[in-house]
Structures are given as C-alpha cells and as structure tokens.
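Just passing along the structure, written as structure tokens.
Removed: one protein chain of the complex. Kept in place: all other protein chains.
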Amino acid sequence: MGKRLAGIFWSLLFLAVPVLGVATFAIAPAYDHWLPKDVSEHGASIDSLFYFILALTGVVFVVTEVLLFWFMWKYDAAKQQGGATYIQGSHTLEVVWTIIPAATLLFLAIYQMNAWADVKMRRPAMSPTVEVVARQFEWRLRYPGRDGTLGTADDLFLVNDLHLPIDEDVLVQLKSMDVLHSFFLPNVRIKQDAVPGMKIPVWFKAREAGEFDIVCAELCGWGHYKMKGRVTFEPRAAFDAWLERKYAEQGATQPPPEAADVAAAE
Amino acid sequence: MTPPPVTATPAVEHGTVVGHAHGHAPKGGLSHFLSTYVFSKDHKVIGLQFLFSTLLWFLIGGLLALAVRWQVAWPWSDVPVIGKLFAQEGGQMSPEFYTMLFTMHASVMIFLVIIPILAGAFGNFLIPLMIGADDMAFPTLNMLSYWFMWPAFICFGASFFVEGGAASGGWTSYPTLSTNPASSPASGMGQTLWLLGLTFVGVSSMLGSVNYMTTIILMRAPGMTMFRLPMTIWAMFITAILQAFALPVLTAAGFMQLSDRMLGTGFFSPEGNVVNNAIAGAGGGQPLLWQHLFWFYSHPAVYIMILPAMGMVSDILTVYARKPLFGYRPMVYSIAGIAGLGFIVWGHHMFMSGMNPALGITFMVSTMMIALPSAVKTFNWLGTLWGGKIQFTTSMLFALSFVSMFIIGGLSGIFMAATPVDIFIHDTYFIVAHFHYVLFAGTAMGVWAAIYFWFPKMFGRTMNEFWGKVHFFLTFIFLNGTFFTMHILGAVGFPRRLADAYHYETFHHLQPMNAFMTYCAIGMVATQVIFAANFIYSMFWGPLAGRNPWNANTLEWTAPSPPGHGNFDYQPIVYRGPYEYSVPGVEKDHLMQTDPPNAAAAAAAAAAH
Partner (left out) sequence: MNTSSATLRSAVLLVLVTAVGCGKTPPASFRLNMVQATKTAAPESGMEKPWSSWARDRQGQVATILEAMYGTPDEPIALAETGLDLAKLQLAAGPVRSDIVGRKNGLYREHCSHCHGISGDGMGPTAAFLNPYPRDYRPGKFKFKGTWRDARPARDDLTRVLHEGVPGSSMPSFALLPPAQVDALVEYVRYLSMRGETELALYTYAEQELGVDDTMPTTKEFLVDEILTPIVEKWQGAEEAKIPVAAVPTNVDFTKSGDDPANQESVARGRVLFHGDGGCVKCHGVTALGDGQANDYDDWNKVIVEWSKEVAGGLGATQDDAGRSAWLHAAADVIEGDALRPRTIPPRNLRLGLYRGGRRPVDLYRRLYTGINGAPMPGVGPSGPGGKGSVADAEIWHIVNYIRSLPYEFDGELGADRPMVAKDRF
C-alpha cells in the first residue's frame, strides 16, 4: 500500500508540471509579466507568431506531460499484477511521429519567412533617419541635420535620447565604436547587434506616440546594465519642432539663460 | 525501497574464465599508490577521478550561480558570506565582478562540469564495462585526458586571483570585448587564462574522444554487434565523433584570439577599433568571424552536453520500466541525425548578430529540422513507459524528470528557432530558461539518475533511497521554481547579463519575481548538501550491492561490484540486445546480454510445461 501511495505521489508531482506550467503562463499576463506593449507596425506579426508557437508547443507540452503522468500512474509496478508488456517498437508509430512533427516544423519555418523578411530583409529605399552609434556605455545619436545627409558639418549630435516620428518608415543606421552591443527596443520588437566595423540598417514604423526604453542586449563590458537609452515617438510636427530645438541648443554660442535647469527642461 | 535481491554469479556457463590480461604484480609503497589511485591507467579510476573533480567544480559553479542570482534579485545590496571576500566598499558587488561571475559560472559549468562529467566520468567508467572490454584502447591517453584537465582547472581557478579578475566577456567571449585588453578589467590576464584553460579542456576532450571511438569500434566483446550496443554507448560514440570533428575549430579559434591579444594580429578586430581609448591591434578583422568559429564548435557542443545523458536515461528507463526500449533503431538514427544536423545549425545563435539575414532563413530551416529527432526520442521514451512496470526508484525519478524537463527545454527551443520571434526573445531570459532546462533540468538530472544507478557498480554499495528521493523532490521543486519563471521574464524581454535591469521602466516590476527565483536557487543549491552527504556516506557505509542490484541486462552488471582491474572475471559473450526485459515465456523478467540462448530456451520450455 505504501508503495502504491508513493506511486500516486510521484505521478501527481509530474502532473503538477503541466498544470502549474500552463497556470504560470495563464496568470502571468494578469500581473503584467508578459510581452510589453507593442507600438510598431510589424510587431503584431511577431507577437502573433509567438502566440501561434505558444499554442502549438503548449498543446504538445500538455499532451506529452499528461501522457508521462498517465503512464506513471497506470503502469506503476505496485499496482500491477502481471509483468510489463513486451513491445520493442512500432514502425507505424515511428513513421507517424516523424512525419507529423516534420511537416509541422517545416510549415512553421516557411510560414515565418515573410515576417522575418519584413523586419530584416526588405529595407525601405531611403537615407538614414538617424545614425545610432553604440559605445561603452551609451547610445550616441547623430541626425543628418538640415541637409539630410550624414557626415556633414550640420549633423545633430545627441546622447541616449532618441526621438523618431510616428506613422512613417524610419531607417536607423547602426554602428558600434568599440565592442558588440545590441540595439533592443522591446516595445518595437526590434533587436539588432551593433558590430564594430559594420554599418547595419534597422527599420521600422511606429504607430503610437510615447516614450520607451532602449536596452543593450549584447554583453558589452562591465557597464552593460547601464547602457540605457530612451526612444520617444511623436507626430512629425512635434518631432520637427524637437529637432529644431536641439539644433538651436547645439549651435548655442551663449550660455542658455535657462542653463540652470537644462535637466528640468527635458 | 530496498534493492531487489541480488542475483548471484553471472549466468555464464560456457564463457571462458579469463585472468587479468595484464595483471600487475602487487607492489607496495608510494609508487604503487600513485599508479593505482593517482596516475592510474585503469578506466574506472580515471572515470571516478573525473567524477570527483567535476562534482567539486559543480559545487563551485553552483555557488557562482547563487552570487549571480543574488545580484539579479537584489542589485547592489550587500552580498552575504562571500561579500566579505571581495567587499570593495560596503560589501556591494561591483558590476565587473558580476560580469565575471556569470562568465565563470557558464564556463565552469560547461567546460569543467557537464562535458567532462558526461564524457570523462561516465564515458570512461561505462564504455569498457558496457561493451565487455577489459579497459580502454589507449590507457595512457586516457590517463592523460584526465591530467590535461588539471592545467584547465588551474587556469580557471587561478584566473579569479589575477589582476582584473577572471574572464568577464561571457562564456562566448565575443570580440572585441575579449580581444582588446582595454575593453574591460578582466579582458587582461583573466581572459588569457580562460583561453588557455579552454585549450586544455579541448586537448583532454580530444584525447578522450579518439579513445572512445577506437574502443567502441575495436574492443567490443564477442557477439556485441553495433546494434546490440546499449543506448549509452551509442550516445557516447556519436558524442566522441562530434567532439573529434568540432573541437579543432574551437582550438584554432582560441589560438587566433590568443594571437589577437598577445601578438597584435587582427583576426577579429576591425580597422580603427578604439576601446577605452586604446587602439586594438592591426585591425582588418571581423568580429563575426569569431562567432561563426565559436558556434561551429559550441553548437555541436550543446549535443555533446545532452546526448550522453539521453543515452543513459534511455537505459535507466528500460531497467525500471522492465520493458524493451521503444524503437531502438529509430533512437540510434535520431542520435545520429542530431549529430549530423548539429553541424549545420550554428547560425541560429547569430540571428541578431548582423550576419546576412538571408542566412538566417537557411539556419531557421535546419534548426527547425533538428527539433525532429529530439521529438522522436521523446515519443520513444514515452513509448518505453507505455505498458511497463514502473519502479519509482530515485534513479528512475531522475530519469523521468529528465524526460519531463527535456520536453520543456526542447519546446522552448522552437521559439528561438523561429527567427521573427527570436528578434524579441534573443538574449533575454527566455534563452536562459531554455538552456537551463536542457542542461540543468536535462543533463544534470540525467547525471543524477546515472549516479544513483551506477553507484553500486562504482563503489559496490547502493545509495540511500529515502534521502535520494528527498534530494530528488527538493531539486525538482526548486529547479522549476528557478527556471520555469525565466520563461515569463523572457516574455517581458528581460535581458540576460544585466547587473541591474530595474532602472528600465519595462523591467522595473520584475524584481519580486527575480527574488522568488533566487530563493528557489538558494534552496536548490542547499538541497545538494543532502546529495553530498548521501554520496559520501553510501560510499563507505551503504548496503552492499552485489553484481546486479537492479536486475539489469547490460554487461557491466555481470562484473563484480566494483569491478577489479581488468573488469570481468569471465569473458562476457553477448547473445542479444540490451533491452530484453519481460520477454514473454521467460520466467525471469530480464535476459542479460550474456545469458546463453539455450538457457533462455530452456527457461521458456520450463515455463511452457
């Protein structure tokens, strides 16, 4: 009897895996422990793929884990009178459980190509909106200035405080001055490593105004954690006004009257 | 539970009795002690040496992990106990110390624990015993493969005490952080020692892998055809092949990085790269080159770190389910498939690296495909349990948890394989959850299953079952508490390797969750005290086991426990595959590989009457 109880105990422990596993995922969004708000145009396709894979793997997870529990429950030695069934395998089953996952996985791979291509391969034909140069441990930004061309004397230089217009394509030219960094915008579903010696284009279109984090997602040294930036999405008019303001600040030939609260004004 | 009654002598009736093929005349004194227990060429002693060394490093790696968890849960707060050791000011951890901690946690766990405990400890101990050989093909090489670990132990261990501390560029050591000594405090001597240590681990693995391949091909007992090999041996064999083909690339890459650092070459540094106001080398290189070379080894290495555990778990499941392995050949083919595909999927570590996105698509397809053999294996394990007669021993519980946890680790891999989803979850805690489910909840649980299972063969005594189950229960609970929650963090995009992520608005609210995970991690490490006590106690005072305590079929159980020098007192002759459990018509529920067919027939006849 004791052994039977032990068997029940262990089976139930293994049943707890799918039960609590699913519960964790079900509860998490209620506590905001879930995908952060998405403000990008392409983000929806990434999120829907995430949910699609979550549903697919969730089903497989529950089915296999429950089977495991059921076998533990049912085929417990303490419960059985006779011996085990002598089965060496099943050709049919092997074929079935090879073909079905193969088809599913292949479908999954092909199904996603388009979303990938949208984010990483179909670069809009435009000149860079802004150049982001990662550096230990900050994001140096360079806007092309009034002439629209990077690398001229009228470029606008800023640090960490990225502003971009909404409802239009933006192209970020990503570079690194020293080591690897990764330009991660959780709310835009964008991530791209910045590699020294490479200029990497990153593009997206924001749908909503707001302020969001720029995170460095590739280990870049001891100060990796402090490489925080902020991206502000705003309508074109506000963006242009902001550019003008920054432009005037950069061209300052006199200490600004409100210098005492440069920080306060931000 | 009490171990099943011991079956007495092996059922070898017409096997020839063999003496020790190369028996040593007993010698007294120090040189005897040294040659028997220290510089031994006996595969079992070497296996145990690997086991003890790696378990010790397992402890160190675990403590490093706790320190990492402490900082993640309560950044900048005073670290208890070990805080004193490095207390700079007020006992808080400095950020470079944190980067060093996670780098060394991963490096120690991968290079000094998982790889050597699987191939070194269990590969060494089990291969000759399970194929019926009296030792390895090259005993001296075998000894060297252990002793080449020592320079690695010393390099990794000493690096904590050099100026700047141990390597802190992540276990992946991406340039130019790792190639430019000015880029971080520990990119100086610490990184050099790391590279040297890595090279020595590589030499050790290489010596081991040629040995395993040769031994498995040439030294099988009479009748032991390739398709009568237990899954453990198949897994070890394929692992050895993987090692032999992938390692040279890493070794070469390691030397290139050393040369970038020491000789001023520029394999991995682009022109004009300035870090911390110091120009790195000549330039003209490509940081991505390292990533390709590194992952060309390290992706197959992921399979080096899981396949042997899969093999051992397959064997343990059959023993305690008293049932043949479901689909033996598909299992072998899927291991081979994993190994083959393992060489063409390395790019999935680099989806965000800046490599051509078109390549991402090819790697996505091959990566999706490699999930297939893993799925087949999982289904076959379930098939093995189906209709079995399951005995819930500690070893079986660990093996079952391997299956349960590997399902999670395998399925979460699909998220990362999907390139668009990877854009979001790359380098977040999702991937941390994934590889801890595969490597800790998978491999480490498999290793525990193997330790509880083969302990009687190693030391002639069984481990305490009650405390074994307590150990299992607590480890199982705490590991899921620690690692399952990481998926949720990953879904928020919580990046890995951040000393303090809470100053980001996006991650600000995740601290309580991280604190919970750290409590679980502390519990998990503390639980291992039970294991250590059980292990040491049972080694000396556990109940004597006899030759075949679990009524298993494979050859090692025909040898004495522990086997003497030369392993078998009878030359084993193999008549059948390893999984003949509960054969219909046979009274005994298992037929050992050495049970002669006529005995089986006689038994069947007896049953028929």
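Quick notes on this one:
Just so it is clear, A and B label the chains in written order, and each chain counts residues from 1 on its own.
Heads up, the rule we're going with is that contacts are C-beta pairs under 8 Å (C-beta built on N, C-alpha and C of every residue); 3 or more make two chains touch, one makes a residue touch a chain.
In this text the structure is predicted, and so the values were computed from the model without any measurement.
Residue in contact with the omitted chain (choice from B:74, B:138, B:153 or B:333): B:74. Between the chain not shown and the residues A:32, A:168, A:208 or A:249, the one that touches is A:249.
Only one residue from B:36, B:214, B:511 or B:571 touches the chain missing from this view: B:511.
Chain B residues in contact with the hidden partner, per the touch definition given at the top, are 74-84, 87-92, 94-97, 164, 182, 184-185, 271-272, 274, 276-279, 282-283, 466, 469-470, 473-474, 500, 502, 508-509, 511-512, 522-523, 526-527, 529-530.
Taking the whole complex into account, chain A touches the unshown chain at residues 9, 133, 136-138, 140, 142, 146, 151-154, 157, 159-161, 175, 177, 222-223, 226-230, 249-255, 259-264, 266.
As a convention for this text, only the chains that are shown with their structure count from here on.
Averaged Cα coordinates give chain A a centre that lies 30 Å from the centre of chain B.
Residues of chain A that touch chain B in their complex: 3, 6-7, 10, 13-14, 17, 20-21, 24-25, 28, 32-36, 45-46, 49-50, 53-54, 56-57, 60-61, 64-65, 67-68, 71-72, 75-77, 80, 83-90, 93-94, 97-98, 101-102, 105-106, 108-110, 112-113, 115-117, 119-121, 136, 177-180, 182, 184, 186-187, 189-198, 200, 212-213, 215-226, 228. Only residues 1, 94-96, 99, 168-170, 174-177, 180, 183-185, 269-271, 273-276, 286-288, 321-330, 352-354, 357-358, 360-361, 364-365, 368-369, 371-372, 375-376, 378-380, 382-383, 385-392, 397, 400-401, 403-404, 407-408, 411-412, 414-415, 417-421, 423-424, 426-428, 473, 476, 480, 484-485, 487-489, 491-493, 495, 497-501, 503-506, 509-510, 513, 579, 581-584, 589 of chain B touch chain A when the two sit together in their complex.
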